[in-house]
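So, subunit A:
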Amino acid sequence: MSGEDILTLSRATKLYGGNPAIENVDFTLRRGEIHGLVGENGAGKSTLTKVMAGVVTLTSGVMTIDGSEASPKTPLEARHLGVAMVFQENSLVPTMTVGQNLFLGQERFYNRLRGVYIAAQQFLQSLNFDVPPTTIVGTLGAAKKQMVEIARAVLHRAKIIIFDEPTATLTPEEKKYFFDLVRDLRKRGVSVVFISHALEEALTLADRITVLRDGRNVVTDDAAKFDRARIVRAMVGRDLSHTLYGVRKTAVRKAGARVLVVQNLKMAPAVKNNSLSVFAGQITGVFGLVGAGRTETFKVVAGVLKRDFFHGGEIILNDRPVRFRVPAPGVRAGIAYITEDRKVEGFFETASIAWNIYLGLLAKFPRGRALLSKREGMEVGAKWTEKLKVRAISNQARVVELSGGNQQKVVIAKSLVQEPKLVIFDEPTRGVDVGAIVEIHELINRLADEGTAVVVISSYLPEIMALSDRILVSRQGKVVEEFSALEATEEKIMYAAIH
Partner candidate 1 sequence: MRLTDAIKAGAIALGFLAGVTADALAEEPGLDEPFQKGFKEALAGKAVAFVPVAMNIDLTEGWFAGLKKELEPLGMKFELRDPNWNTNAGAQAVTSLISEKPAVIVAHNPDVQTYAKLFQRAEKEGIFIIQVNMGSAYRSAGLVGANWISVGEQETEAVVKACQGKSNKIAIVQGALSAAASAYQLRGVYNVLAKHPEIKVVSSQAADWDAAKAKAITQTVLKQNPDLCGVIGFWDGMDIGTAAAVKEAGLTGKVFVATSGGGEQKAACDLVKSGDFDLDLSYDVPTQAKQIAALIKYLLSSGTKPGDTKGLAYSTLVHVTKDNADKACWKLSDLKQ
Partner candidate 2 sequence: MRETFTRWRYQYWPHHLLGETLSKRWTETAIPVIVLLIVGFVLSRTIDNFLSPTNLADTARQASEIGFIGLGEALVVIVGGIDLSVGSMFALTDFCALYTLNVLNWPVPAAAAATIVCGAALGAINGFLIGYLKLRAFITTLITLIIYRSAFDLLIQRYSNQIAAAFPDFPSWNFLGGGDALGVPSVAIAYLAVAIFGHLFLTRLRPGWHITAIGGSRRSAYNSGVPVRRMIALSYVACGALTAIGALFFAARLGTVGGDIGVGLEVIVLTATVLGGITLGGGKGSVTKSAVGVLIVLLITNGLTTMNARGGINRMALASILLVAAVIDIRWLKNRTRIISKVYVAPTYHYLPPPPPTEVGMGGPFEQNDRLREVDLIGLGRIEAPEDVILDRNDNLYAGSRHGDVIRFLAPDYQQMEIFAHIGGQPLGMAFDRNDNLYICIGGMGLYRIAPNGDVEKATDETNRSMTSVNDDSRLRLADDLDITDGGLVFFSEATIRYEMDEWPIDGLEARGNGRIICYDTNTGKTHTALRGLKFPNGVCVASDGQSILFAETFGCSVKRYWFEGPKKGAIEVVMDNLPGYPDNINLASDGNYWLALVGMRSPVLDLAWRMPGFRTRMAKRLPVDEWLFPNLNTGCVVKFNERGEILESLWDFKGANHPMITSMREHRGFLYLGGIANNRIGRYRLDGADPSFVQYDRRWGRA
C-alpha cells in the first residue's frame, strides 16, 4: 500500500514553557496508508498530531504537505491543506445539535435547518451511526459523541485524517463499522493517522506503525514487522520484567462483611434498577462499556450524584440504609470515591502536593483543626508521598506539574488519608504511565489485604481480570452478571457486557 509521501515532519520540536513535548521528531505519512501512532502517555503523540492539524505550531522543524513546506497556524488553515483531526478531548460544541456540529466549519452561508438535519441523518446513517441529528450534543453519551466526531472528520473530505484514540468509547460492533470506514477511506486514497492505546488495534488496522517515547520517535516500520512485545519494548525502552496483565488468578480473597448493598438504584437516564453488593477485604471489579452506568451508580453511592427522587432505590451501608445527597456525609461514613477524571474533580491545581493531601485530612477530620497547622500539613504530606512513592522535586510542588501517574497517586493519597472503609477506584490507571500502573495496582491489592472493601471500575478488561476477586458486569445501567475471578474469562465478560 505504499504511495509517495504526503506529509513529512523533519526535526520537529515543540516546547511548552521550555519543556519539549516533542523533540527532533521525523515522521512521514504516505498517501493512502493507515499509520498507527503509539506510545505512552506524555510520549508526544497528541502534540505531534496537533502540529499536523494546526492546533499548535512547531517551535522548530519543518513540515511539508504534498511536497511543499506548510505550517498551518490554525485548524482552518490545516483544513485548507486537507488535514482533519478527530480529537481525543471532545471537540464538539455541547450546546449545538448533532446536525449543526457535523457541518460546523463547512456550513453554507444560509443553512436551512431541515435540510441540515436531513443531510446529517443521511450521512450518519450511511456510516451506520445511530445518532439522531436533532439532539443537543451535550446530552449524548460518550460513544455517540465520538461517532459524531468521527463522522465530521470524514465529512470534511480531507486528504489526511488524524484519529486520536477514536475507539475508546465504542462497542465492538461500532468498532467494526469504524474499522471498515477507515479501510474504506484508505481505498479512496485518504491517509489516516491513528493513535491508539490498544496495541492490538494498531497491529490489525495499521499499515505502518510509529512508536514515540519521551517526545522522540523511536522507530517506524511496517506493521507486519511488529508484534506486541516489540511495540512495548519500543514504548518503554526496556523489556517489562513483570507482565502487567494476563496472569490468571489462582486464588481469590474471601469475602468479609457485606459493606455495601445497592438495591434497585435508579438515576435517569444512566442507572436503571441497579442492584449489587460489595464485601470487605475483597476487590470487586466492575466492568462495562462506557455509558453502562457503572460510574454513575457509584457516584450515587458516594453522594456525588443524586438518585432519582421517586422510586430511586436503596443503598445500605454497613447494614444501615443511607442516602447521601452530597459527598461530605459519605466521606464521613467512610466512603472514598476516586474519580476517573482527576482534572475535573480530582486535585486542586494551585495547591501543593502536601496541601492536597492535608485538605483530604481536613475534610474528614475537622475536629480540632479549626486552625491550620503547616507542620501537620507537611508531615501528612511527607508521610503519604513516601508511602505512595509520589515522585516530585518536593512535596511543595504543584500537582499540575506532575506526570499523570503521580497526579493519580496524589488523588489516591488524598482519599486514603481519610481512612476509608470502602474505596471506589474509577478507572484508576487511565492516563497513567506503565510504571505507575504497577504501583497503583500493588496499592489496591494491599488495601484489600488490609480488609478494606475495594471497588475497581474499569473498561479495560485485562485490568479487571488482573485485580478483581469478584467481577460484576454492567450493561445499560445495571449489573447483569457476576463472576468469580476464577471462573471468568475475557470472552464471558465481554459477552455479558454486550448482549
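The candidate set was assembled so that all candidates are chains of the complex that A comes from, given by their letters.
As a working rule, a contact is a pair of C-beta atoms (placed from the backbone, for glycine too) under 8 Å apart; a residue touches a chain by one contact, two chains touch by 3 or more; residues count from 1.
Model, not experiment: these values are computed from the prediction.
Among the chains 1 or 2 offered as candidates, the one in contact with subunit A in this complex is candidate 2.
Residues 53, 55, 74-76, 79, 85, 87, 90-96, 100, 104-114, 117-118, 121-122, 125-128, 130, 132, 134, 136, 139, 177, 180, 268-269, 272-273, 311, 476-478 of subunit A touch candidate 2 in their complex.
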